[in-house]
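Removed: one protein chain of the complex. Kept in place: all other protein chains.
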Amino acid sequence: MFFIGGAAAVMMRLHLIEPAGALVQPETYNKLFTMHGVVMVFFFLIPSIPATLGNFLVPMMIGARDLAFPRLNLLSWYVYITGAAFTLYALISGGVDTGWTFYTPLSSHYLNTHVITTALGVFITGFSSILTGLNFIVTIHKMRAPGMTWKRMPLFLWSIYAASVIFVLATPVLAIALFLVGLERIFHVGIFDPAIGGDPVLFQHLFWFYSHPAVYIMILPGMGVVSELVTCFSKKKPFGYIFIAYSSLAIAVFSFLVWGHHLFVSSQSVYAGFISSALSFALAIPSAIKVFNWTATLYKGSISYQAPMLYALGFIGLFTMGGLTGLFLASLATGVHLHDTYFVIAHFHYIMVGGAVMAYLGGIHFWWPKITGRLYHDGWARFAALVIFVGFNLTFFPQYMLGYLGMPRRYAVYPAEFQVLDVMSSAGASHTRRRLLDSIRLSSLVHPLWTRSRIESLERERPGMGDAIAASHR
Amino acid sequence: MNEENPSVETYIVVFVALLILAALTTGIAYINLGTLNTVVALAIAAVKMSLVGLFFMHLWYSRGLTRIVVLAGFFWLALMVLFTLADVFSRSWIKPPGP
Partner (left out) sequence: MALEITGIAIPSLICIFLFLWGASLFFAAAQSPQGAMAIFVVGKQWMWHLQHPEGPREINQLHIPVDVPVRLTMTSEDVIHDFFVPAFRMKMDVVPGRYTSEWFEATKPGSYHLFCAQYCGTLHSGMTGTIEVMSLTGYAQWLRENSTAESMAQMGLQLFSRLGCDTCHLSDGTGAGPALQGRFGKQVTLRDGQNRVMDGAYVRQSILDPASLPLPNYRPVMPTFRGQVSEEHILQLIAYIKSLASGERTQAP
C-alpha cells in the first residue's frame, strides 16, 4: 500500500508543477503545452488506474495474494520514477517544446531544447508500462483462484487485461520511435530527414501505432471501473456481461488498426485514409456496446446516487459526448476540417478527463475505504463530483465550437473573433478572464479540484469501515 | 510446463551459427546483388532472430500459451509494417497533380 500512496504522491507532485503562468511568451507557451501533454499522457493517464487501482484490485479480485511477480512490480515502480526524474529534469532545466507528439523533423532537427532528455524519460517510463502489463497478464492467466473462471471475472479485470495487452504490444513501438528521434538528433542517420532520403511522415506512423492504442490504455481501465460502479450502485447484474467483456478485447485488437486517422492530412495516401476511417467507425461499435449495456444496466435498477456513482454517471455522459464527436473526426471530410483544431482538444479531453479521470476519481472514492480502511466525507465528495462535472463542461464545451469555427490548436495568440468562446472556456477553467487560452490553464480547473477532492477525502475521513457498498466490491 | 533445459552444447552450436551468419551478412554487403541485397540481408536477419528466439529464449522447448504470446507479437509487428507500407505504396495511386 505504501506503493500506491507513493504513486499517488508522485503523480500529485507532477501535477502541481504544471499549471503555470498566465501571460507568457509563445515559446514558454509551447513548452507549457508540451509538458502538459507529456506529463498528463505518459505520467498520469497511462499509469493512473493500472498502477493504483490495478495493483490493488487485480490480485484481490482473482483471489491471489499478490501479483505474479511482486519484485517486477517494484522494479516497474522504480523505472517509472527514473523516467519521471529525467522528464522533470528536462522541465526544470529549461523545458522542451516539441509538443507531446514529437513530430519530426521539428523534433529531430530544428529544436534545441531538451528533446533527448524528455524522450529518454518517456522511453524509460515505457518499460515500466511494459512490465506492469506483463505482470497483469501473467497474473490473470495463472493465478486465478479455483472457481474464478474467465467468464466469472469482474469486468474490471477484463478491461485491465485488454489494456495490458496493449501495454505489451504497443509500447515498444513508441520506444523505437523515440529512440530513432534521438539517433537522428545525434548522428543524423537520415530515417526521418527528407534531405538524406528519410521520410518525416514515417515517424507519424510509428508514433500513432503506439499512441492510438494508448488512448485505449487510458480509457479501458476507466471503462472497467465504471462497469463495476454501475452494477454496484444500480444493484443489478451487469446487463450483457459477456458483451462488455469481449468488447474490451475487441477494442484492444482493433485499436491497432486505426492509427491512420491521425494522418488524414499528413500527405498519407488517400486510400490509407479511407481504410483507417472505415476501421475507426468500426471501432466505435465496441465502445457503443459498452455504453448501451451500461444504460441497460441502469434501466429499472434501484440507483443510489453516492459519490462514486455520480462520477460513473458523469463518465457515461461525457464519454458518450466524446465518443460521438470522435465520429466527426473519423469521418474523412469533416476530419480534414476539424483536424488539429480545438475540436480535437475538446474531443480527447471529453474522453480523457471526462472519461478516464472521472472513472479514476470514482474508483478511488469507491475503493477508498477498502484501501485505507477509512471513509471519505460523502457530502463533500458528491459536491466535488458535481463541481467537476459542471466546470469541465464549461471549460471544454466551448472548445468544440472554437474548433468548428477553425481555431487551430497549439496557438499562443489567436484572432480576436474567437475571444468570446475562448473567454468562456477560460472562465470555466479558472473563473478568471485571460486573453490567452492554453490547455494548461484549462486543466487548472480540474487539477486543483481533483486535489481538493482528494485532500478533502483525506482530511474529512472518519474512522470506521464505512457502509456495505464500500466493503463489498462484488 | 514441461521445460527441459537445452544443454550447453546446444547453446554453443547456436552461438557459432549466429557468428557465421553475422559474417555472412557482412560478406554479402560487399557483393552487389541489386535489390536482392536487402532481401538477403533481411532473410539472414530473420534466421538469426529465429535462432535466438527458439534456443536462447527457449521457445523450442515451450508450448501453448508462450508460443501464442510470441506469435501475437509477430502478428502485431506484421500489422504495423503492412499498414505503413500500404500507405507508402498506394500514395501514388491518386497523385497530387504536382507542379
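Going by the order they are written in, the chains are A and B; count residues from 1 in each one.
Heads up, the rule we're going with is that contacts are C-beta pairs under 8 Å (C-beta built on N, C-alpha and C of every residue); 3 or more make two chains touch, one makes a residue touch a chain.
Fair warning: this is a prediction, and the values are worked out from it, not measured in the lab.
Student: Identify the residue among A:Ile176, A:Ile303 or A:Leu327 that touches the chain left out of the display.
Tutor: Of all options in A:Ile176, A:Ile303 or A:Leu327, contact with the hidden chain holds for A:Leu327.
Student: Among A:Met60, A:Met143 or A:Ala288, single out the residue that touches the unshown chain.
Tutor: A:Ala288
Student: With the missing chain put back, one of A:Ser211, A:Ser277, A:Thr325 or A:Thr395 would touch it. Which one?
Tutor: Of the listed residues, the one touching the omitted chain is A:Ser277.
Student: Pick out the residues on chain A that sit against the missing chain.
Tutor: 26-27, 30, 97, 99, 101, 103, 105-106, 109-111, 194-195, 199-201, 264-267, 270, 273-274, 277-278, 281, 284, 288, 292, 327, 330-337, 339-341, 405-406, 408-415
The working rule: only the chains that are shown with their structure count from here on.
Student: What whole-number Å value describes the gap between the mean CA coordinates of chain A and chain B?
Tutor: From the centre of chain A to the centre of chain B is 34 Å.
Student: Over in the complex, which chain B residues touch chain A? Could you list them?
Tutor: 65, 72-73, 76, 79-80, 83-84, 86-91, 93-94
Student: Taking the complex as given, what residues does chain A use to touch chain B?
Tutor: It comes out as residues 141, 169, 173, 199, 202, 205-206, 209, 256-257, 259-260, 263, 267-272, 275.
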